[in-house]
Each structure stands twice: as C-alpha cells, then as structure tokens.
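With one protein chain removed, the remaining protein chains of the complex are shown where they sit.
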Amino acid sequence: MMEQQTIWHRLLMIDRRILYLILFVNIIIFLLIPVKVPTVTSPPVRKFYDTIEQLQPGDIVMVSSNWSAGTIGENRPQLEAVIRHLMRKKVRFTVISFDPQARDISFRFISRVTQEGGYQYGKDWAHFGFLPALVAGIKGMVKDIPATIKQDIKGTPIAQLPVMQGVKTLADYKMVIDITPAGTVAAWIAYRPKDLIVLFCPTSVMAAEAYTFLDSGQVAGMLTGAIGAQEYEQLLQQEGLGTPFAKAISFSHALIILFIILGNIALFMSRRAQGG
Amino acid sequence: MWQIEVGTTTGKVYVTLIVLAFLALFLGFIPVMQALPPRGRRALIALITFFAGLVFAAEFFLPVDKKGENWLSPAIDPAQNTLQIIGAMALALGTYGLIRLHLRNIVQQRSQWGYSVVLIVAFLTMGFFSVWKTLAEKGELRQTEFLQKGFTLLFDNMLVPLEATMFSLIAFYIFSAAYRAFRIRSIEASILMFTAMMVMIGIVSLGNIISYSWLGLPIEQTAEMEQNPFSLRNIGYNLALPRIAYWILQALNAPVQRAIEFGVGIAGLAMAIRLWLSLERGIT
Partner (left out) sequence: MSYQHAADNWFSAIIIALIATAVLLNIARAKAGAQLYIRRIPGLDAIDEAIGRSTEMGRPVTMIPGLTAFGVVAVQSLTIFKYITKQIAKFVTPMRLLTADATVYAVAQEAIQDAYNEAGRPDLYDPDNVRFLSDRQFAFASGVAGLLQRERVAASFMFGEFFAESLIFAETGNIVGAIQIAGTISFTQVPFFVVACDYTIIGDEFYATSAYLSREPVLLGSLVGQDIAKLLFILIIIVGVIAATTLGKDDEFIKLLGMPGGWDAFWKAIFGGS
C-alpha cells in the first residue's frame, strides 16, 4: 500500500524536465517516422480553398505577411501553400509586411517558392516592403497605393511595376490574405474596401479569436496553423511542410492527453490511498 | 492646408516659419507652465488634450464629400506620422536606458554583470551589421562579402533560430501547465479539462482516426441524413470528434468571445472618452 502511494505521489510530483524530455523525444520520433495519418478537411479550410478557386487568371491578390522567425513553424507552411495555389490559378499578387523582420523573411521564402511556378518578380508578383503603421497603411492603400507605399522592396516606384498595371487602390484587388501571428485581421476587416474578401492564416493560438469573423462572413476562410496548412496541402495534392509538422503536433496532443489522464488517475489513487 | 510643397521656395519658407513657431512655442511653454499654479497647469494640459483629440473625433463625425473626405481628413496622416516619429524618439530613449543600465552593471561589476557584457556585445555587433546593410541597400556603402556573411550568420543562423526556440518553449510549457492544471478538482476544473481534451483530440488527425477509422462514423452528410436529422447515421456524423471540436469552437467559444469583446470595446471607448476629457486621473 505504501509502495503504491509513493508511485502515485511521484507521478503527481513528476519533475517538469522529465515531461519536457518525453515531449521532445515524441516530437523527434514522429517528425522522422514516415507515418501516414488520415486528414479530413475542416469547414474553414474548405471555405479558404473554395474562395481562392474562384479567382480568375489575371486577378490580383494582396498577401499581408506579418510573421517573423518566432512563428516560422506555423506560418511558413501556410505562406508557401497559399503562394503555390495562387500560382496555380495564375493570379498576380503583391506582398506587404507591417513588421521589419517579416519583410525579409517573406521576401526570401516567396522568392524561393515562385521559382517553382516560373513566376517573375515585377511582372507576376511584387513585394511592397514594410509599412510601420497597420491602420494608417491600410487606410492609405484604400485611397492610393503608389502614394502610400511609393516603392517596392527593390526600390522600384510602385506605379512602374508591370504587376500593378490597372491597379491603383485596394478596391482593385480581389482579396487580401493575412498571414500573421498577431490580431491584424480586425484592422483589415474594419478598414478594407467593402467588397474586398479577407482570408486569414493565423497561428493556432490566434485562431480562436477569428471564429466570430468566420461566423459572420467577414472572413471568408481560415487556415489554422500547421494543421490548417496540412489540410490545405491535401486539397492542393501537394505536400509541403504542413504535413510533417501537423503529424508531430497530432502525436504531441495524444501524449499530452495521455498524461492528463495519467495525472487524474494518480490524483484519484493518491486520494484513495490517503482516505484508506 | 495640411500638406506643404517642400520643393518650392514658398514651401520651404512655410516649413521654416512653422518649425520656428513650434520652437518658440515649446521654449515659451516651459516658463509658462512653471509660472502657472498646479490647477492652471492641469487646465492647460486638459485644453491641449481636448483639442488634440477633437481633431480625430471631429474628422470621424463630420460629413464627407463624394471622395469620402472632409476638410480635416488631410490632417490625419500627418498627425499619425507625428505619432510614429515620437515613437521612434522614444525608442532611442528606451535603448539609451537599456545600454546605460548594463554599462553601469559592467563598470560597477554588479551581480551577474557577465550577462550585461553579452548584451552590449550582441547589441553593438547586430547594430553595426544592420546599419551597414541598410546603407548598402540604399547604395551609400559598399556591399561586401564580409557584410553578407556576417549578416547571414547573425540574422539567419542566430536570430531566426533563437526566436523560433523561444516560441517553441510554449509547447513544453503547455505540457507542464496542462498536466498540472487539468485535474478533476471541481466542477469548473472538470469542464475545463474535458472541453480542452475534446478540442485537442478533435482538431488533429487523432480525432479523425478515432471517429472515422476506429468507430466508422460517416465522414460526410448525405441528403438522406439531412432529411432525417434524428437517424442513427446523422447522429453518428454529428458525434464525430472533429465535428464536436468545431462545434465547441464555433458555438461555445465564438459567442463567449463576442460577449467579452463587446465589454472590452465599450470599456475601451469609455476610457478613451475619460482620457480625452481629462476625467482620468490615473497616471497624471
């Protein structure tokens, strides 16, 4: 009886470093093992995919990329999958960042991905660089993009870019795709032109905030972190980083749930032993 | 009237006059503030605060023309740019405070002054390469291989992995926090635990495996199931873990969030009104 009590008590008081080690090993194993896990597309991802599928060749889309190195694990798979889908639909896109580090990171990753689809910088896509103020920037772009941004990341005046032919304000865009770890989507919803569709790619933590916008139709679709990226890659039938990351996340969740159950069993057994 | 053509001679004269007027105002402001009694000072600050806020409030409420602007609209951008500039100046002040603190730690060899050395070295190194890179991009300095390699080492090989590491700490902390907190200690704690477990299982592939592979529940809703909502198949479809998780997020989480956001929005507006009308005594 004393032996059992000690085991349950030890389980309740387990050193957190042991928990961290177990989780670390779990993640490494399931990142490396080629296990195939079934995925069912959730409604927000389906809406996201269907909205982009409605685009026609030659349409123009704004990609707002505001994530930096901290959330690379969740936002990078989203960004790459979105760019691949836009290239598949042969739409033009421009990229804007409201964070200085996000500017460099997004430019680097998008440059790499666009080479796969044969997209040319300046003609098929462009990066507008970094704007310091989100709300002022959106308001300015609603009125006049070349006057607000002036030049792209390479120093070329916006109005001279071939990709911006026939485009002067945000109203000329079909949609904005906001890829971000922060709550920037509320500003896009509040200040965008009325008919501009908003698609949202948050980290999993920030996704909970967006269900109200999804429900009301203010956000047309959403990819939730790496899990959303995995479902989206499945729809695109092109595996990217989302699939292995989501696999590791799935088995990490399983481990956490297992330990929650173990912890409750330990609590119950130690209370019983004390009561006995 | 809010935007001046600085390229022209008239514009340059206007700018000079405005800068001189602001300098005179600022220099005159300090003796006036010192001469006034405390009540007078508070009244003057309240007046300035009121008129500064009035610009934004009036611009929102005044009627607009066909272009969606009124006569105050051109003032908003310069006002917001001014706020950005003040923020940048404050950044310099903050950086000065940081460096001063750590230099003092080093000079006086206070406890754990080694960390201060690391901070100063990192700050100077990163600052040196960042400034050089920015000037090189504008063509004012030469882009050398040393700059390229140095910046890549510091940014790609150090800053990016360090930031990603800090974010990944959250995963480990969630594990220990969940293990510690999700216990059946009370009704509320139990509800928290079960809801969290439902959402955790439902949003990942584990939920799909349990619901669709092991239990064989229907993945999609057919027309027949829609017509017979109380049929076993339709009930099974709605009891799948991914659907339960999505329902929790959409039907429980979203309304509660809306309610909290309403309260926060109203409270934020009330506080903004109190600050504008100087009714808020708080930090002043």
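Observations, loosely collected:
A and B are the chain letters, set down in written order, and residue numbers restart from 1 in every chain.
Note that in this section contacts are C-beta pairs under 8 Å (C-beta built on N, C-alpha and C of every residue); 3 or more make two chains touch, one makes a residue touch a chain.
Not measured: the values here are computed from a predicted model.
The undisplayed chain touches these shown chains across the complete complex, A, B. Among B:Phe29, B:Phe60 or B:Phe194, the one in contact with the hidden chain is B:Phe60. Of B:Leu153, B:Ile170 or B:Leu252, it is B:Ile170 that touches the chain left out of the display.
Contact with the undisplayed chain is limited, among B:Gly11, B:Pro78 or B:Gly97, to B:Gly97. The missing chain lies against chain A, touching residues 16, 70-71, 101, 139, 142, 181-183, 190-194, 203, 205-206, 208-209. Residues of chain B in touch with the missing chain: 59-64, 68, 70, 86-87, 90-95, 97-98, 101, 104, 112, 115, 162-163, 166-167, 169-170, 173-174, 176-178, 180-182, 192, 196, 257, 260-264, 266-275, 279-283.
Following the convention adopted for this analysis, only the chains that are shown with their structure count from here on.
Mean C-alpha position of chain A lies 17 Å from that of chain B. Interface of chain A with chain B (complex): residues 14, 16, 19-20, 23-24, 27, 37-40, 42-43, 68-73, 101, 104-105, 132-133, 136, 140, 208-209, 211-212, 214-215, 224, 227, 246-247, 249-257, 259-260, 263-264, 267-268.
For chain B in complex with chain A, the touching residues are 77, 80-81, 84, 155, 159-164, 166-168, 171-172, 174-176, 178-180, 182-185, 193, 197, 200-201, 203-206, 208-209, 212-213, 219, 242, 246, 249-250, 253-254, 257-258, 261.
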